[in-house]
Each structure stands twice: as C-alpha cells, then as structure tokens.
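Let's turn to chain A:
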Amino acid sequence: MNLLLLLLIPVLTLAGIGLLPAKKAKWMALLGSVVQLVACIILLRLFLQQPDATLSGALLFQNDYTWYSSLNIHLHTGIDGISLSMILLTSLVMLAGVLVSWNIQKMTKEFFMLLMLLSAGAYGFFISLDLFVVFFFLEIAVIPKFMLIGIWGSGKKEYSATKLALMLMGASAMIFVGLIGLYYQDQGADGFNLVALAANPAPLAVQKFFFPFAFIGFGVFTALFPFHTWVPDGHSSAPTAGSMFLAGISMKLGGYGCLRVATYLMPDAAHYYAPWIILLAAIAILYGAFATMMQTDLKYINAYSSVSHCGFVLLGIGVLTKTGIAGAVIQMVSHGLMTALFFAMIGMVYERTHTRDIAKMGGLLKSIPFISTLFVMVALCSLGLPGFSGFVAEMMVFIGAWENANPLYRIATLAATASIVVTAVYILNTVGKVIMGPVKKESFLHLKDAAWYEKSAALLLIAGILLIGMAPFLIINLIEPGTQSIMDKITLISGK
Partner candidate 1 sequence: MNYLQEILVISTALFFIGIYGLLTRRNIIAILMSVELMLNSVNINFVAFNKYLYPNSLDGIFFSIFIITIAAAEVALAIAIVINLYRNHDSVDIDSTTLLKY
Partner candidate 2 sequence: MDTSKIIFYLLGGFILGMALLAVTEKKIFRSAIWLLFALIGIAGLYFWMALEFIAAVQIIVYVGGIVVLIIFSVFLTHQAEDDMPKTGLSRKIAAGLAVISGAAFTIHLFLNNDFNLSAIPFDSDVARIGTAMLETGTGGYLLPFEAVSMLLLAAMVGCIVIAIRPEKSEMNDSENPPSFSNPPTRNPEPVEGILN
Partner candidate 3 sequence: MNYAQYIPLLLALPLLSFAILGIWGRKSLKKSSGIIGTMVLLILTIISIAVATHYFFIGEKLNNGYQTIFALNIPWLNFGYKNLSIDIGLLLDPISVMMLVVITVVSLMVHIFSLGYMKGEERYPTYFAFLSLFTFSMLGLVLSANIFQMYIFWELVGVSSYLLIGFYFTQPKAVAAAKKAFIVTRFADLGFLIGILMLGIQAETFDFLTLIERLTNAESTAYINMHTTSFLGISALTWALSLVFVGGAGKSAMFPLHIWLPDAMEGPTPVSALIHAATMVVAGVFLVARLFPIFHFNHTALNLVAWTGALSALFAAVIACTQTDIKRVLAYSTMSQIGYMMFALGVSGYGGESGLGYTASLFHLFTHAFFKSLLFLGAGIIIHAIHSNDLKDMGGLRHALPVTHLTFLIACLAIAGVPPLSGFFSKEEILLAAWEGNRMIFTIGLLTAGLTAFYMFRLYFLIFWNRPATKVISKEAPASMKIPLIILAAISLVAGFIPFSQLVTTDQQPFKSSFHVLFSIAPLLLVIAGIFTAMRLYKNPGEKAAHLAQWFGKFYQGALHKFYIDEVYLFITRNFIYKIIGSPAARFDKQVVDGGVNGLGNGTRFIAEKIKALQNGRVQWYLLVFLGGILILSFIFIGWNKI
C-alpha cells in the first residue's frame, strides 16, 4: 500500500467539500473520514501481515520519490508500529471530530475543509521519513488551527488563536534550526533522510548544539513546561473539533517528533540532556496537575490536565528506556483518544448548558445520562483507572522511569506518581460538580441527550480507549519493533 494514499484521501475529500454545496459538506467530510478510517484499518491489517512487521524495527511500506533533487529532499514515506498507531489515532479522532461538528452552522464548508487539511497534515507528518517533509506537514497544521480557533472559537478566541499560532510557529522555527543543523552535519550528503541520518549520527558536539532546538521545538507542541501556555488558551477557545484535534493529535505531533527526530537522530545528546528533560517533564506533570486543580472552566481543566498528561510522554521519552518509550507512545495514543473524547463531551455539555463554568452546572446525570456516563468514563480514564488506556501508559512510564536508580529519576518518578492523586482531586471535583450534585438550573432538567452523531463519536473514541485499556498487549506488540529499534540506537550509544 502506498502510504501517500493516506494523504490523498483527505486532500480529495477537501476538494470534494470545496466543490459540493455547503449543505453537503458535512456528509462529504463524514464520507472522507470513514474512508480514511477504513484505509487505516486496512493498513493495519497489511502491516500485521508483513513478515517482518513484528520481527525488526524496519520501517515498512517505504516509498521514495525525489522531490527537490538539488537539495536532496525526498518524499520519503514509511511507517513502523509507532507511526501506525499514531495514524490510527488520527483517523479515529478525525472521524469523531467530524461527527461532533455536525451542527456547525457558520461557514460549514471552510470548517470541514480546514479540518481535512489538518488531518492531511497529521497523516503526512506521521508517514514521512524525510525531515523536510516532516517539517512541511508539521507546519501545514498550524494555520488551520489558527483559523479554526479564530473563526469558530469562543471566548478570547483571537488572542488564543494568535498565541497558539505564534508559539507553534516559534516552535517550528526552533525545530527548523535543528533540522538544518542535522542537514549540514554531513554537508547535506544524507539530505533530510531520517533513515540515513539515523544510521550515521552526528558527532556529539553537533548533537549537543542542535538537540535542544529540535527537542524544545517539538516539546512546545507537546506542552513542554514552561512553553505550554498556548495549550490552555488555545484549547479552551477552540471549537470542539478543534480542541479535539489540538489535544488529540496536534500535541502528539510534538511527542512523536521528540521521539522520532530528536531522540532517534541525536541519541548521544538525548543521553546528555536526559536529566533536564526529566526535570521539565516531572515539573510539567505535577505543576500541570496542580494548575488544573485551580481551574473552573471545563476546557481549561482538560487543557491543563493535558499539560500534565503530556508530561508523561516527555518523561517516558526522557528516561530513555524501552519501557519508558513504549509508555510514552501509548500515552500519546491514549491521551489522544481520551482528551479528544473529553473535549467532545465538554463540547456536548456546553452546547446544552451554554456554560463551561463547573460552578454553574450540576446534576447533569439526571437529564443527559449518556453524555454524563461517557463524561464520567473519560474522567476516570483521565485519572488513570485500570481498564482504560491511561493506566497502561502511565504504569509503563512509571516502570520505565523507575528502572533507572539515579536519584533524580527516582524523584521525578515519585513526582509523576504523586500526580495521580492530584489528578484524582481535580477530576472528581469536576465530575462531582458537573455530573453529580444538585441540579443547579431548572433548564438542566430538560436537556436533550446525545444525538446519533454525538453518540457515535463518543463510542468510537471510548472503544479505542477501552481496547487499549483492556488489551494493552495489542498495542504493545504493535509498537514493540519500533521502540526496540529506537532503543537499539540509544543503547548502542550509551554502550560506547
């Protein structure tokens, strides 16, 4: 299967939406997303059928087209289990995103087109094996986010949109410096080819200089403390589908980049900077959790909790152990699904109650049991309840972090584990105020429960969460070769 197909589908859908009248836009988008999901599942099947899919960390389905031959830029695509799981995540979240946006009234066409552009960016990012292309797709997604927030958002949307765009642009700029550094490490002989660069890592001094650029750059995308401030504002101002995409996929671009670009290509530097990464990650985890505790706006709560949760991704990457990295990957998928669902639920609640202030809500379980139940489920997932995906990921990160007996690692792990209590505090606080508790307003008794599209969106995501939560071995087997090959790189270095 040519992976460019994954890009083609959203692009065609985008074109289709452009050509169709506005009323049909959402149907076209739905069709596109369903086809995309099917394509991803077929891809998964084909991937698993590959004889060496589970044997080695080889990147499969590689295709290499020359793009800019004079600069040695190639449209080079290929996936391993890690990228595949990200791709699946993207397709799930996109479909859910389209479904929850069913009621969009304003500029429907543009909305869905931007959504498709976003998904194209994400797919492209995950399938690329050429740093230029990676960067290209990373940046493609910035502007649609800006537009989605600014046009369809709520609250101080312009401010948030601008802040998000600028911070992400700044992050891109840093990544950009890192990429060019990698490019020039051997005078462009390997070009931007990820595989070749990995096989031929730069000298330590070069890595040490460029690693922070790449890592912090991608880190900003994944809410690295203290560059996370776009997250709360951006997420809370975005329309539901936008928040879902932002938190569900966009932040994963960063985590994936940290792993695939920064750590994989500059393993020496990763070792060198690991304590710093861990420190920042631990701070993000605890600090995000405490900051969440003080929020009263539902979207802010989830946004800050994303800061905390994404800290686990960084922690998992930073500890540089196989378990940790696998945990980080699973946390990415898990957080993607979970936070997308959470935002979807928040969106549904907001659509009905017209408020996001938890103090003004209460007793929603009485009138909208479906939404409330899903809300509680995703909340429980967020606090890392076994059976949901979050638990698996967090535990893997903990184990991965605890493996290293260095006191710093220990303290970081303790801080990270401590966050599960703080998480419980804010999550239960939220659930207690929104879903449970006395019904605050008469009108809350007559709310309409979820419609079919909302239900299907929610069920789609919760199914993913439960699947990972109940049968983690599936995803672990899927990503194992990928993490192993990254690990090989890292241990090779630490061995020498």
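Keep in mind that, in the parts below, contacts are C-beta pairs under 8 Å (C-beta built on N, C-alpha and C of every residue); 3 or more make two chains touch, one makes a residue touch a chain; residues count from 1.
Candidates were picked such that all candidates are chains of the complex that A comes from, given by their letters.
Quick caveat, the model's predicted, so the values are computed rather than measured.
Enquirer: Hey, among 1, 2 or 3, which one's touching chain A in this complex?
Expert: Of all the numbered candidates, the touching one is 3.
Enquirer: Quick check on the complex: what are the chain A residues that touch candidate 3?
Expert: Interface residues on chain A, with respect to candidate 3: 163, 166-167, 226, 228-230, 232-233, 287, 290-291, 293-295, 304, 321-323, 326, 363, 365-366, 369, 380, 383, 385-387, 391-392, 395-396, 398-400, 402-403, 413-414, 417-418, 420-421, 424-425, 428-429, 432, 435-439, 471-473, 476, 480, 483.
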